[in-house]
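Heads up, one of the protein chains got dropped from this complex, but the rest are sitting where they should.
Chains here go by letter, A and B, matching the order in which they are written, and residues are numbered from 1 within each.
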Amino acid sequence: MRHEVRFSGFGGQGIILSAVILGRAAVMYDGKYAVQTQVYGPEARGGASMSAVIIDDDPILFPKVMNPDIFVIMSQEGFEKYGSGAPESAVMLLDSTLVHSRPSCRYIEVPATREAKETLGRDIVANIVMIGALVAATKVVGETAIERAILDSVPKGTEALNTKALKRGFELVAQEKTG
Amino acid sequence: MTRTEFWQGNIACAEGALAAGCTFFGGYPITPSTEVAEHMAAKLPKRGGTFVQMEDEIGSIAAVIGASWTGARAMTSTSGPGFSLMMENIGFAAMTETPCVIVNIQRGGPSTGQPTMAAAGDMMQCRFGSHGDYSVIALCPASVQEMYELTVKAFNLSERFRVPVFLMADEIVGHMRERIDVPDSVERVDRVPLEKGTLPFSAGKTGVPGFPAFGKGYGVHVTGLTHDERGYPCATSPKLHEELVLRLVRKVEDARHEIADYEIVNPDAEQVFISYGAPARSVGQVLHDLGNENVGHLRLKTVWPFPEGILRKFPDAKEFLVPELNLGQIAREIERYVDQPVKQLPKLGGDLHTPAELKAALGGLK
Partner (left out) sequence: MSYFDWFREDRLPTIYCAGCGNGTVINCTLSAIDEVGWKREETVFVSGIGCSSRASGYIAADSLHTTHGRALAFATGVKLANPDLNIVVFTGDGDLAAIGGNHFIHACRRNIDLTVVCMNNQIYGMTGGQGSPTTPRGALSTTTPYGAAEQPFDLAELAIAAGANYVSRWTSYHVKELTKSVRAGLETPGFSMIEVMTQCPTNYGRRNKFKQVADQIEYMKTHAMLRKKYDTLLEKGEPIPEGAIVIGEFARRSRPAMGVRRAA
């Protein structure tokens, strides 16, 4: 089964790292194939950043995302540039702290930045909260796989914080579903 | 044995170089190749190798050639503007038969163009960019796996033939991350040392002279001037110049079938795509989607010397289709060798040909 996941937000939120972590989880710990690509702008901070991951059980031929079925949107500008055209069949996880618009497809509101700031004390892990929500909602990779990929990718000393952020993402989706 | 990794193409290239025994990297930062240099900067010193960031790309290739003369397996990486700057000394490497590997992660040109977008606009520059007649080897990877494998191969070919070998990648393959199976060890071919008592530029039957590394007592003189077998300048001898240049060209061109590396799918097809680099991925998708044997694919991993002999492996071909990230640089080369029509499918701007575009190019014949 091929999934095409598109991440967007502003530079500095860890949009690209999120995509790398997701691809890594699929390849290294779920035994699948993945290709991660991104749009490079001249700015390192701000702007609308975009990165994409294709995950498939079979080797991936065409490496670019054409019809994303999963969107992870973390800024209003990112929504406008990379999320507003999402097809009806897609599912979108959006950071409800920062994105005011809502798409016409199915969506899940994840207050990731608020949770990161208020519950976890560091807004820098908002992207990890989003990844947790993404995995819980779509099962695009396994929960163990994503946790291991995160631990591979984050700076030493921040493992506990990031694991907590991931779990918080899992919980937010569980609450959304039951609530 | 292999291990699985999820690597960026540029990292796979650097890792391939390290696996191939590269001990010297001289470079200058330029998008979209910089990750190669950064990775070498991090890894080489820990392995006893040398990384140097030079003042420009002219200096980078010069330092690489200097290092190679001490016997080091040496490389640089760059992109369009830097590649242009390297051209004079690439000719020097060809003339002095210096093994070296030059990685070009191609971006859109001319000039500053599109620093972060893919292109394959330097394919002719890599073949003909320096002045005078000479021959080189160029390899084109289409995956992260091949960024690794073809970098290893580039080193081995460069050592064996004593020529600059180019890894002509593009921004898509250089920047994307994907699954790669990394081997525990790789094949290694080393330059053959010069036999003592033999003239340093006397080539013998192979056309490739033995290598007199600096610091071993050979006392060799290496010059970019036309030289005789002793290495001494003889720049006004028409005969010696012709002999030397013909040998430099023939040692590569005569081995073109041996150097040729490619993949063939559906050799009996009437319509055949010929691709190299990232567009090969689009063609692969088209063939997968069509799921029949009516469309063939020749995927070139070696582009220079151009392996024209394999064009004959498609006996029923009525048309060749050549998707390229330039305005038909290699399509024109193919036209030189085949009688069938060659349909150029150029694409500029940085995006890859979509499978739909390529399917449309097949037209009614499919």
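Convention: a residue touches a chain if its C-beta (ideal position, glycine included) is under 8 Å from a C-beta of that chain, and two chains touch if they have at least 3 such contacts.
Keep in mind it's a predicted model, so treat the numbers as computed, not measured.
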Displayed chains contacting the withheld chain: B
Sole residue of B:Phe128, B:Phe214 or B:Tyr262 that reaches the chain not shown, by the stated touch rule: B:Phe214
Contact with the hidden chain (one of B:Ile11, B:Met40, B:Ala74 or B:Ile310): B:Ala74
Among B:Ile65, B:Ala269, B:Val283 or B:Leu345, the residue in touch with the chain that has been omitted: B:Ile65
Contacting the left-out chain in the complete assembly, out of B:Gln8, B:Thr31, B:Asn89 or B:Ser282: B:Asn89
Chain not shown, touching residues in chain B: 23-24, 26, 50, 52, 54-56, 58-60, 62-72, 74, 88-89, 92, 212, 214-225, 232-233
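Following the convention adopted for this analysis, only the chains that are shown with their structure count from here on.
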Separation of chain A from chain B, taking each centre as the mean of its C-alpha atoms, in whole Å: 37
Chain B to chain A touching residues, read off their complex: 4-6, 31-32, 116, 172, 175-179, 278, 281-282, 284-285, 288, 351-352, 354-355
Interface residues, chain A side, partner chain B - complex: 20, 23-24, 27-28, 33-42, 60-64, 66
